[in-house]
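Dropping the structure in here first, questions after.
Missing here is one protein chain; the remaining ones are kept as they sit in the complex.
So, chain A:
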Amino acid sequence: MIFLLMMAIPACAALALLVPGARLLPDDASLGRFGILVSGATLLVGLSAATAFDYSHASRAQLAVNRSWEPSLGLRFHLGVDGISLPLVVLTALLTFLCFLYTHRHPPAGGRLRLFTALLLVLEIGMLGTFVALDLILFFVFFEVVLIPMFAVILLWGGPGRRAAATKFILYTLLGSGLLLAGMLLIAVNAGTLDMTELARRHGAGVSHGVQVAGFLLMMLGFGVKAPMWPLHTWLPDAHTEAPTAGSVLLAGVLLKMGTYGLVRIALPSAPDGARSCALALGLLAVIGIVYGALACLAQTDLKRMIAYSSVGHMGFVLLGIATLTPVGVNAALFGNIAHGLITGLLFFLAGSIKERYGTGDLERIGGGMLGTAPRLASFLTFASVASLGLPGLAGFWGEMLALLGAYRPDAGLSRPAFVTFMAIGGLGAVLTAAYFLRLLSRITHGRPRDATAVIAAPSAYEYAAWVPLVALTLLVGLWPKTLLAVTSGPVRALFGGLG
């Protein structure tokens, strides 16, 4: 029931915003406080769910609600979490809360804060629902709920190219959703159940090899659009670049994870045979994504665009981890998911603050010497960049290292030489990642400022409030990876019950 409450809070709040502005929350400041309050309450519920969670049985779906919804389809209203989804639920609630904190003081250009608040709340329902749904159709409904709010956020509060970016975003993602729906139903109809825990328990028993391959392929493409997987990523740079700060943070921090989470939660356990047949292709595309993302980053001149392309590379590592079909690799993928959500969320917050102060995201026009002109902002940026390039001791390191380790020893049914090659190329990609982040730092934090007399405002309390939790968690997860791995490894082992 706790997850019902967790989604009911933003839902009721979004409905309350339908009341005309004159009656309720007339000005922007009160709206901002309202958003913080609601998302804070949601986060508290999420945290209490995390404390109520029984970590010794992390592989079991807990805190579940399971009601019959539409018997003729076999559709159930089934919610619950296990060790795979719990961290993502908390991450979602945290990032949404931080977005509201940030927005309170730094509202997006374009006004209409009321609508913006309502859309973010609806977005939160969709994101949370995706991670707690345990019925395929219910999952799909929540998966789709995020589309229209995110489309509207980009379209109404985005940068100059927002119209094209928003359209591209929604068309691409819907194409993915359509293929995903076909793939999920193909497996579900042949297995005779829509229940995700039941599908995972059966490990694809009773579904023929051909159906599994077709189903996994469709789901891989569907989730691959969201993740994003090269070459289906082309919507991402535009959407991330044009979206307002809160939109970029949630896009990179949560929406991308819905793709990789779906692969781990649905595609792998329900079609293991299909996964084995497609793993090589998935691994290849993942590695291409790593290298492509890094090379593309080297060529970018816009800060947000560069961070967006870096997501392609980072999610490539996550996909590579999944492709290995080993517990190590999938743990790496789940770890990478969270790490990327924390670090890239932070990077987009910082990019928003930089853009607000300098009036541009163009690296050339920002100029250098930020450590001199805006030392605190520059320090945070340095920290985030270093974390993102995978410095040992910070969160970014473990996901990538473990993914490469997984590729060194892939599942016995997969071609080892191919995966070792992937590992080598992925390692090269990691070096390139370091190269572009160091290049970024050398261009804007070091060197001479363009205009030494310009006064750059110090970060506000709300900016600190948005950044510091992410920094702290990056450090915590980086220094003590067991906090996360202990939660995910149990369910991941259960996931591979039928694969080993």
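Quick notes
In the analysis below, a contact is a pair of C-beta atoms (placed from the backbone, for glycine too) under 8 Å apart; a residue touches a chain by one contact, two chains touch by 3 or more; residues count from 1.
By definition in this document, contacts and distances are computed from a predicted model.
Of the names listed as "Urea ABC transporter substrate-binding protein", "Dipeptide transport system permease protein", "NADH-quinone oxidoreductase subunit N" or "BlaI/MecI/CopY family transcriptional regulator", the one that matches the UniProt record for the absent chain is "NADH-quinone oxidoreductase subunit N". Looking at A:Gly40, A:Gly178, A:Gly427 or A:Gly447, the residue that reaches the missing chain in the full complex is A:Gly178. Of the candidate positions A:Ala93, A:Val132, A:Val145 or A:Leu319, contact with the unshown chain belongs to A:Val145.
Checked against the hidden chain, the listed residues A:Leu199, A:Leu218 or A:Ala387 yield one contact partner: A:Leu218.
If you put the missing chain back, the residues of chain A touching it would be 69-73, 75, 126, 137, 140-141, 144-145, 147-148, 151, 155, 167, 170-171, 174-175, 177-179, 181-182, 185-186, 188-189, 214, 218.
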